[in-house]
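Note that this complex is displayed minus one protein chain, with the remaining chains in position.
The letters A, B and C name the chains in turn, as written, and every chain counts its residues from 1.
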């Protein structure tokens, strides 16, 4: 028996591109690698797309870390962890993942999650974000921030980080 | 796609009987029913035994909801959710389960979990507990508390509650 | 400079007697002793009465530990700590108090709070509760549970516990 490898995909609940397309592709690739997917679990934006991508793959496992009982849960979430801790659940997502992949960090919730990941000394792969976000987080991230140009590259970096 | 059925087993981290034997049997039966097992995730007492029982069954899924990063995780936990919320994680366990099964409630941590389950209006199946605990929780539990005489009966009650 | 002494009053949000009358008297006595009052902060039941009792005394300080932003806050709360952790805030109340006084423990939320206090090894003074509750908590409370017959006695016990 050994514990499963876990990747968190974080990002906004809005339907913004390319974040949502990236998230769907990342979810699929994570599942194909046999990793467990963790997201914020809501039926919206990056969370929804990532879970749907993962569930295209047979045998995938998707865990949603929900803010409270009222949140609408993505039907593509296999197991819903109801935290009732609101935005503080962002800290649970990053603490529970081996690697965190951020699809854009322009959303304050996602920005908080990247910052909490750095505080917890978890590696973060950032995909498709603004120059300002990249400059800020690389500046405070002391080697933990990795910039990826595509979902495939984000997964390749994640694999290296988990094997390392 | 549909969400997985989830049972939480709660109980003390001490190696007390019959709680530990009950927990191991319950874990195995939960896995045989195809349900997901949630526990407090530590490598001790009821949590450890329940996870080990579940992992005797092929295809089982065990989630551990851990208090913090320092806690020793049972090797029989497939995915560790690191909450960093200490005893407040007890609320997450009960909110995330369809049914909660308590192996003894003499431990203050377990007693808090049963009370939080009642507050959240989750059904609780209690196995192997003192008369005082039974009287107290049945008194405040307004129809949510179910007393079981054995792991098999606890599982039968749980199945009815989930089908209901 | 030294940190202030803090007492938590816990109890139901329902308007049940004698709990509410006890809470109001306790709030007043706590303030007269110069102690800080912590409650769950809502504008209901024991919480509301305790805060109102304390604010009858000039110079009193009342802190409310609220479950979320939506909760209605008692106007007698001086400072509202908005936790957004729902019932898990019960753990914050007990961890932040030197002594916890429970006005009745028939409510599941209050029962969880007493249990979390015992888990945290905080002394609990219980006032006006059922025989079943008393028997159960004295049984699991290993010397931390103190039974009081009146608010005045509850305060006398609290003073001893803080001086001890």
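FYI, contacts are C-beta pairs under 8 Å (C-beta built on N, C-alpha and C of every residue); 3 or more make two chains touch, one makes a residue touch a chain.
None of the values given here were measured: they were computed from a predicted structure.
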Absent-chain contact - pick from C:44, C:82, C:147 or C:161: C:82
Candidate in contact with the missing chain, chosen from A:16, A:112 or A:150: A:112
Residue numbers in chain A that touch the chain omitted from display: 85-88, 91-92, 106-109, 111-113, 115-116, 118-120, 130, 132-133, 135-136, 139-141
Chain not shown, touching residues in chain C: 1-4, 6, 36, 55, 61, 63, 65, 69, 73, 75-85, 88, 91-92, 95-96
Positions on chain B contacted by the hidden chain, ascending: 68, 84-88
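The working rule: only the chains that are shown with their structure count from here on.
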Self-contact between copies chain A and chain B, residue sets same or different by half: same
Whole-Å separation of chain centres (CA-atom averages), chain A against chain C: 40
Distance from chain B to chain A - Cα centre to Cα centre, in angstrom: 28
Where chain B touches two or more other chains, by residue: 85, 88, 91-92, 120
